[in-house]
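In this view, the complex is presented without one of its protein chains, the others remaining in place.
This part shows subunit A:
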């Protein structure tokens, strides 16, 4: 195995460049080094001005999403040896404005996420003394895969609809809404309905499925969206046939 690999890193320093340029760095090719370790090596040893986001280094925090050789990846979970002999092209996540180097502006997602109210909503909260809201393993299975989302936004980067329709609420936000809609303890489906079944919600999705292919945690946002399309369509036809039963 060669002992070095070339990282081609997208650089964008607004004070220096009007648009991103690629810069190459030679980094050690070690068996257990992820792309993130390569970038850390660059920052520690070669060029301290390189900017990128990271936190946990173990695929939990969702901070280090980048485009690696054209694919959205968590840079901490993408190993340099898989790209040997290189070069490895590292760019910021697509479909987001770039602030600096590999750092993207996530404000759009941060604004959209709370709109779907991704938390447990109860009509009446039972007092703590009454104990936990119990749930069977089957009820847990209903939503558990959606609860694995780490908000890394790889699905937004992979989604061709989001790149064309920036107003689209997007895969992760809809999957997280379904995580609560399908939770037996939750009673907030009605509150989430207006946002989810708007033209910028599920109906913008054309079921390309790239979100589910890109997800590093095995969540199936495309499935969540399709499932909610059926829920919303059934619901709106009921409203049409029985307008008085509308809550």
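Keep in mind that, in the parts below, a residue touches a chain if its C-beta (ideal position, glycine included) is under 8 Å from a C-beta of that chain, and two chains touch if they have at least 3 such contacts; residues count from 1.
The working rule: contacts and distances are computed from a predicted model.
Participant: Consult the UniProt record of the chain that does not appear here and report its protein name from "ABC transporter permease subunit", "Fumarate reductase subunit D", "ATP-binding cassette domain-containing protein" or "histidine kinase".
Facilitator: Checked against "ABC transporter permease subunit", "Fumarate reductase subunit D", "ATP-binding cassette domain-containing protein" or "histidine kinase": the hidden chain maps to "Fumarate reductase subunit D".
Participant: Taking the full complex into account, find the residue in A:60, A:148 or A:233 that is in contact with the omitted chain.
Facilitator: A:233
Participant: Of the residues A:8, A:23, A:142 or A:200, I need the one that contacts the missing chain.
Facilitator: Considering all chains, including the one not shown, the answer is A:200.
Participant: Considering the whole complex rather than only what is displayed, give the residues of subunit A touching the chain that is not shown.
Facilitator: That gives, for subunit A, the contact residues 115, 160-161, 164, 167, 194-195, 197-200, 203, 206, 229-230, 232-233, 235-237.
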